[in-house]
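Heads up, one of the protein chains got dropped from this complex, but the rest are sitting where they should.
Think of it as A and B in the order they're written, each chain with its own count starting at 1.
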Amino acid sequence: MITTNSLKKKFGSFVAVEDISLNIEPGEIYGFLGPNGAGKTTTILMILGILKPTAGEVRIFGEKINKKPFMIKRRIGVVAEYQNFYDEMTAWEYLLFFARLLEVENAEERARELMERLKLWEFKDVLVGGYSSGMQRKLGFVRALLHKPEVLILDEPVSGLDPFGIVQVREILNDEHEAGTTIMISSHILSEVERTADRVGIIARGRLLVEDTMPNLRHIVSLQSQIELDLYQPEETLIRDLSALPFVTSLDRQNDRLIVSTQNNKDYRAELGSFLAGRGAVVLGMRMIETSLEDAFITITEKHIREWTSSELQQEKRD
Amino acid sequence: MLKVRIKKGIPTNKFLQMLIVLVILSVNPMTAFAQEDRVEEFVYGVTFFDGFLYGNAVSPPNTDAIYLIADVDNVIAPRVTLIYYWPLTNRYMADWESKNQLVIGGLEILDGNKLIATIELNKYLVQYDSENPLETLKLHVGEDAEAAYSYFKELQAQYQNEVQAYHVAQQAYRDKVSELLESDAAKQGELTEEDFPNPPQSVPPMTLHSQTVAEGFVVSLPEGTYHIRMRLPNGSIQPDSEKRIVVFSKLQEGSSYNVVPESRWTKPEQSDFEDNAIFTIAGAIIYLTPFRQGKYNEYYYRHMEDPQDQSSRIDRNIWVSFEPLENVTLEVKQGKKVIEQLPLRGFVVQQLSGSAKGYQVVTFNPETRDKPSFEGYQIELGNSLSGFEVQLIDENNSIIRGSQRSIRTLNTNRAWIMYLIATLPFFAGIGISLERLRKIRRIMLGE
Partner (left out) sequence: MINQNAWYQRWNAIKVIRGRYSQVTLEHLGIYVTIAIALVMSTLAIHNTLRFTERNVVFVARQPLFLPIFICTVLVSLYLGAIASVSVSRERDRKTLEALMYGPVDESAFLLGIFLAHVQIFLVALAFLFIWSNLAVWLLNLGISLEVYSVFFVSVVMASAIVAFGLLTAVWGDKTRTALVIFILILLFLTGVQIADQIVSNMVVSSNPTSNDPILIIRNALAIVTRLVQWLSPYAQLIQAMDAVANQSWIGFITNLGVLVIQTFVLLFGSVKLLTIKGARG
């Protein structure tokens, strides 16, 4: 659906984005992550045609954005990181303005439906300038969804929202996803991305470091799996024998809770369960501790930053 | 020691008197200045046609161009004279009386680098009859100039003879009247009007005006810019004779009116071709005097009249009024309907006698006066608001170009209503803004 090919952007001599080639499949939720200043917003703006790339190309729906901007843009919905509104318009006027631009059918009905869903309907006659930041973000969502876009590009979609708002937005995104909408999310709230994204792309210092599914990312990052065991009054011998199992690499005990680290080649919960059952242990709970997206993110970015820093230092020494 | 006898305050020593006179003369700055700065220079004397009459100008060496109207005869006369700077008028002047020497040679006219004509010196003079200048104005050239001048001299001699005869007859008339008044019949009151002789008729002034015959180059060129120079008989070019000639045409023709309000007749207004509306007040009487008019580039025209002019501008045009139009009728219309046709009439401004300060304007009566104060069309505005159009038509009922004007009486008491109307948008805006505010409900979140 969205493809970038060797995308590059320079501001003077500063290279903000270098050789970004990402691919977002139709119908998937794509998480686009990176530390501050990594080039996420720059990349998104190039995808949207707001910034002209120094090199490379962007294709959406198989077409270059600069060739058919009108037709492509009316199939995209955007929630930007920094929402900018016409303060002197009421929310209703604002939405109808964009509905007219996008030639939305049954615009008032559609706008009302979305506003009610996001609990904004009672504030429809309030000037947008009087909205809180959370309300403005929700209004941005309504605007982005008015025309039932095929692609949603969201930059920090839940920033500023209260928990209720986050839930409302999440529900809407799920509904859109189920309806087949392709969604690109850029966010610092990694738990949200982890919960929803099919694939994730991680960018740092203007480069795309990795682009893969969550399980594959975890696999790339962690060398071992961890299983959390809650046992009822475990005996010391049991614990000793448990740690001696061939697939167990280490064992941490926190009172009656054990963290069992195993080899990363498979899920050893069945073997563990068999062992404990054979020893008559009472298992109160067993769960696999997965590597979080946050861990993966930090590990991957730090690793690459270390590599780049080392490479740059060596280059400086040579120079 | 010089003894001086003072008689009534005046020194009587002749030598001293002469000394005083010399001192006075030498102290006069203008005389001293003028005497010192007169320089012999080659100049062109220009006799130019201004659209109506011929005028004269000098083009001294400090001017780089001569300006002439296109397609009419003008004369450029090559002269050597004394040139001096006159600070009062900020101009270089020609002292023709001290020196006025014709330079013999031919005038070459060039278009770019191409010689297009060589003109020889020719005799010329300008004559016109002031009673009908437009039709009688003529630049006589060659033998025709000599003949015209001879004719003028004959007329002049005839006029002088008639004036002489008139004076003789006048004297005889006075003598006769004196004799009659001293006679016995007069003392007895028996004299009647028939006893007195008719006074001699005064001789009307001579209306033919003429220059003396002079020599110059008669030039008539189409519109454009050329160069001229004078080639002397020995083949060389006369120093200071090279100049540009800018030949220009009338841009537009029209008619103007002198608009004279009866109550302020010394303050007329001029209505040029573009000033097509004349406003007045109810009850006023105005007089319109029509003139023929032409539009020219201001810079070219003013420099034609005065090559040393400094106030005119190349990007402006001026309307120049010429002779009054005659034998034309003023049509007064309302809409398409002609409501009146007015003949051109003479009017006389008569001072009112007595202590009352003022005057009145009456129709000219040739029996009581020689000539009117002015000629024009009298238009009386009624006391109610009115508006109509006027235009001039000639003897063939053709409309004189550019003569249309509208005349309206203004209601001068309603300006305050217009100010009121002007503020209406403000009140409309207040209403709209309030309506907007009413539609918007502002909720201060959190309060």
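Here, a residue touches a chain if its C-beta (ideal position, glycine included) is under 8 Å from a C-beta of that chain, and two chains touch if they have at least 3 such contacts.
Here the structure is a predicted model, which means the values were calculated and not measured.
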Absent-chain contact - pick from B:Asp129, B:Asp240 or B:Asp275
B:Asp275
With the missing chain put back, one of B:Pro261, B:Gly346 or B:Pro372 would touch it. Which one?
B:Pro261
Residues of chain B in contact with the chain not shown:
62-63, 85, 87, 90-92, 252, 259-261, 263-264, 267-271, 273-281, 284, 286, 308, 310-311, 313-315, 385-387, 406, 408-412, 414-415, 417-419, 421-426, 428-430, 432-433, 436
Sites on chain A contacted by the missing partner chain, in the whole complex:
45, 48-52, 68-71, 73-74, 76, 78, 80, 82-86, 88-89, 97-98, 100-103
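In this text, only the chains that are shown with their structure count from here on.
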Starting from the mean Cα coordinates of chain A and chain B, work out the distance between those two points in Å.
92
